[in-house]
Structure formats: structure tokens, C-alpha cells
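Here's the structure, in C-alpha cells; my notes come after.
Shown here: the complex without one of its protein chains, the others still in place.
Each chain carries a letter (A and B) given by its place in the written order, and its residues are counted from 1.
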Amino acid sequence: MNTTTPTATAGGKPYSVWVADRTNYLILGFGACVLIVLALFPLFAGIPWTRRLVDFFTLLALAQLWNLMLGYGGVLSVGQQGYIGIGSYTLWLFADVLHVSPFIAVIFAAVGGAIVAVPAAALVFKLKGGYLAIGTWVIAEILRLIVANIKRTGGGSGITIQAATKLGTDVRVPGTYWWAFGSAVLAIGVTYILLRTRTGLGLKAMRDNDLAAESNGVNLWRLKLYTYVIAGAGCAVVGAIVAIHLLRVQPAAAFSINWMAYLIFITVIGGIGTIEGPVIGTVIYFVLRETTAKYGEWYFIVLGIIAITVTVWSPVGIYGYIVRKTNFFVFPLQRKLRLSSTATEPKELVAEAEV
Amino acid sequence: MSFLEIDNMSVYYEDFQALYDVSIKIDEGEIFACIGANGAGKSTMLKTVAGVLVPRRGHILFDGQPIDHMPPYKRVEIGISSVPEGRRVFPSLTVQENLIIGAYRNRKGPWTTDSVYELFPLLQPLKKRQASGLSGGEQQALAIGRALMANPRLILMDEVSLGLAPVVIKRIYDAFPTLIGNGCTILVVEQDVQHVLTVASHVACFLEGRIALQGKPSDLSTDQITAAYFGV
Partner (left out) sequence: MDWINAAVQGILLGGLYALFAVGLSLVFGTMRLANLAHGDLTILAAYVSLMLVNAFRFNPFYSIPITMVIMFIVGYLLQRGLLNFVVGRGDVAGVIVTFGLSIVIQNALLLKFTANSQGLDAGRVENLSIKVNDRLAVGWLPLIIFLMAVVTITVLQIYMGRTKMGRAFRAVSDDQEAARLMGINTKYVWGVAMGVALLIGAIGGVMMGIRTTFDPLLGSQRLIFAFEAVIIGGMGSSWGTLLGGIILGLSQTLGAQAFGSAWSILVGHLVFVIVLAFRPQGLMAKTVTA
């Protein structure tokens, strides 16, 4: 991270570029402590809480990936459940059929997700706008039907991951926790790094204006493809983790559209296009889940109404709302242009995220 | 009270200010020309009168009635019609259908499909042709005819000569007196100064969002206009 002190106009440039503030450093320092606590969580917390956090981090990872794909890649997918399902079943394939250790098999799930994502992208990118979204849903359905029709996978009733049951709770729960936690951190990290590099700036430019970005030599198609494949691989990892976590895979659950419902809710509430948004969204989602999930249908109705309301009234989500009011980011991605002038206060222009 | 009055109007695109405190008075029956270089603000002004943009400050009064926040479709109802920049005829509709759509608000007046075909005979044989298959000049005639079908009192023309051959431009400008004779007032925005000054009764020259020069063409010298246009 580069920070430069503003130079005076006399003899120096009349502007300097800031990326991070002292406050940002404090927050990040605090964040690092939280991270360490979370990393060691299974060592001191009980099984039930660790399991809850597995759910939390898998959803957080999913949300970050969807956010990366949409907020920065401009690809609107309503079909990530397809990759979650592929991940789950690939895990089963490598763990039970090919006898790879389950926690290693997760890596193969990522590869599986990526391999499926490439031709899927080729197909789906031919569609535009909202139709592209429905197209991704069709892909997910195709994957579900193929899996459900193969008898070896247990068909419609699903199959147990024997290798996972053999692990025993005391190994399995912390293991899935670390995979989940790692995935979330990795998803956030990948997003953050991607955006700090030239690819990242390209993604952001593209998100802001297709035509302008294209005329500046940014290869739109390839960027879209990359984010889609990364998201596919990441969702497959989540699927694999969930499979170990739940010990069973079943087409209806692994490929369920409900994943998208949670995902969309989380990202929309938190704020599309920021890294902090999905974190906030996941927290809110969890609070809601713990309090209202027993009401079944009402729970989903509430999720739906909130997502609709937030999209219509405050499209940048809760975190976006905070940002608008305070111009403050936890993850310093925006470049601030500090204009030193003869005025008493240097003016700050921040390149802002627009949805 | 003027027919159309623009009062200290400022218009913004997000944070970018395109018009600074612009004021114009237009009388009924006039041909009022707004000229200026690309980006000078003249199209912005026209779009605001049409209702596509909303001014952040200032007012637009049409026959004394403030219309700054009136949606475009209502403005057609009270007699303001547009020939948009780039023609923007409806490509999948035929010539005839484009004209008929112009009469959507059912305003009474002298303009019907027949009278439009009389004004622009070139359109007659193209009646059933899809508008996407027309040449630039034909589309421009169609766009004007479509605007006339609304039987407007004020017709807004945005760069009607853009991309057209001189002979085509002349044909369009030759039609202006007929429009005026049938009860229209014309507010025309042009980059091409030469043709429009031959028909305009008043001209305003825009420069970087402000009006640099206003008056009757007969009162203004070429040097004055050039200076105002280029800002020298």
C-alpha cells in the first residue's frame, strides 16, 4: 500500500494520490486481531458454535464470489447453485469413489467447478441482461438433472459421503470450519488483490462503463470469463465443504435455488460492489435466520420483501449507504485524489463505487 | 408575455454543469435558432424544453405556464413537439405508422398524414416501408412529419441538418415557412450556421454553457457570430 504525504504546490505536483488513511490502518489492525481469533476458533469454541460459523463462512464466501462476479465482472448469475451442486458431487466422486482424502478432494471440486464454468460461460454469455441470468439458471438445472439421472450418484434420493462419516465429528467439524474460513478469507483476498492490480482497475472501469472500458483496450469478454470461472470454482469449493459438513448430498438440496435466495439477499442488503457489504449482509442474514427461520415460509417472504425494498429504495445496500454518508471504506480500494490548493483545506475527490 | 420563456436556467448532468443561467424569450410565429459548437449546451437546452432533462435552477414558461417539471408526454399534450437529435424514428414501424404515432395525443389541427405527405412528397411512395430502411434524408423528413402530426404550437428541432447533403438540407428548410404559416413556432438547434441563419428570425449563440450572443441575424455581422461561436 502506498501512501504519500501531500506535497506543497511550490515545486511539487499540485496533487497526490492517497489510498489509505491512518484510520484505515487502525481498522485493519483490529481486523487482523479478529482474524486470528477466528482462525483459532475451533480450538476453544464448542462443536455447535463451530458448526454455525461453518454456515456463516460458506455463505460469506458465496456472497463475496457472487459480488466479485457481478459487482466487478458485470455478470449477473442466478445459477450459482449449479456449481455448488457440482462441487458437492465432485467431492463425493473423489472422496468415495476415488478414495482421496475428503479435505484434499475439496481442491478437485474447485477444478471441477472451473471446468464446467468455461463451456457454460461460452453458452450463457451469448444472452443479454436479464436473459443471461435465466440462462445461468437453466445451466444449473441441466447439471441437476444430469446428476439426478445417474444411478451411481444415488439419483434423486442422494448419497452419503462415506469418507466424511469415517472422519468422526472431532476431525470433521474443525476441518470443515478451516476450509470454510479459509474460503471466505481467500474470496475476500482474491477480490481485494484483483482490484489492486491492473486487471482490477479494468474490472472497475468495465463495471462503470462498458463502452469506455472497451475502447481503452480492456478485454471485456475475458474479464467476464475470469470472474465467472473464479466464482464457479469458488462455489464448487463451498459445495464440497457443505457436502462434508452435512455428510450427505442430494440433488434437490445441493442444486437448490434457495442458495441464490440467500446469496442475493445477503449481497443486496449489504451492498453490491463493495467487499464490506457481503460481510454485513451475512451478519444480518444470520441474525434473521436465528430469529425467524422456524417460521418457514414467512422467513422467505421476509427475505424477499427486504431484498425488493432495498433494491428499490437503497440500491447500494446498507454498507453503500454508510459509505455515501461518510466516504469511509474499511478496505481501501478507492483512490483518493488529494488536491493541495491555496485553500485552507485540501479537497478530496474519491472515485466512488456506483451500482 | 412571451410564447416561450427560459428564465435563468441551469442544467446539470450529475455533477457536470452544462448550462449556466441561460435566459431566452421566444415570440409566437418565430424561427429561433440556437447555434454553437459541439458541447456548447444548445442541445441540452432543447432537451430541457422537451422534458428529457430537468433544470436544477430556473424556469421554463410556455404561454405563461411553468413546465420545468412536466413530463415529456404531457408537454406534447399542451403543444410542444420534438424532432430529436439523430432523428430517432421508430425503426420497426412503417413510415405511415411513425406518422400515426406522432398523433398519439390526438391534438386537433391542420396536420394529418395527407398534409404531411403533401409537404414531403418523397415520403408518399415509402408509406409502407419500415423506417429502418430509409435514408438519412428520408428519416429526417419522417421525423419532422411525425412531430407535425402532434399539431404542435412549438416544434423543437435538434440538429436536423446533421449528416445530410446540402440539397436535402435545403429541402427541409424550404418547408419551414409552411410550418410557420400553419401555426407553428420553431426552435431549432444547429451546428451548421450557414443554412439556419437564412431562415431564422432570431439567433442565440451558445458557448460553454452560456449565451455569448443574441439578436436578429440581420443585425449581427459574420465576424460577431464567428467570434461568439468560437469564443475568440
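Note that a contact is a pair of C-beta atoms (placed from the backbone, for glycine too) under 8 Å apart; a residue touches a chain by one contact, two chains touch by 3 or more.
Since we're looking at a predicted model, the values are computed, not measured.
Across the entire complex, contacts from the unshown chain go to A, B. When the missing chain is restored to the complex, the residue among A:V78, A:A164, A:A180 or A:L220 that touches it is A:V78. Only one residue from B:I6, B:A150, B:I180 or B:I225 touches the chain missing from this view: B:A150.
Summary of contacts with the chain left out: across A:A39, A:I107, A:V138 or A:L247, the touching residue is A:V138. The residue from B:S2, B:Q130, B:Q191 or B:Q214 that touches the chain not shown here is B:Q130.
For subunit B, the residues in touch with the chain missing from this view are 50-52, 71-73, 76-77, 81-82, 84, 87-93, 97, 100-102, 104-105, 130-132, 139, 146, 150.
Mapped onto subunit A, contacts with the missing chain fall at residues 70, 76, 78, 122-123, 126-127, 129-135, 137-138, 141-142, 145-146, 149, 257, 260-261, 264, 268, 272, 297-298, 300-301, 303-305, 307-308, 311-312, 315, 355.
Criterion: only the chains that are shown with their structure count from here on.
If each chain is reduced to the centroid of its CA atoms, subunit A and subunit B end up 50 Å from each other.
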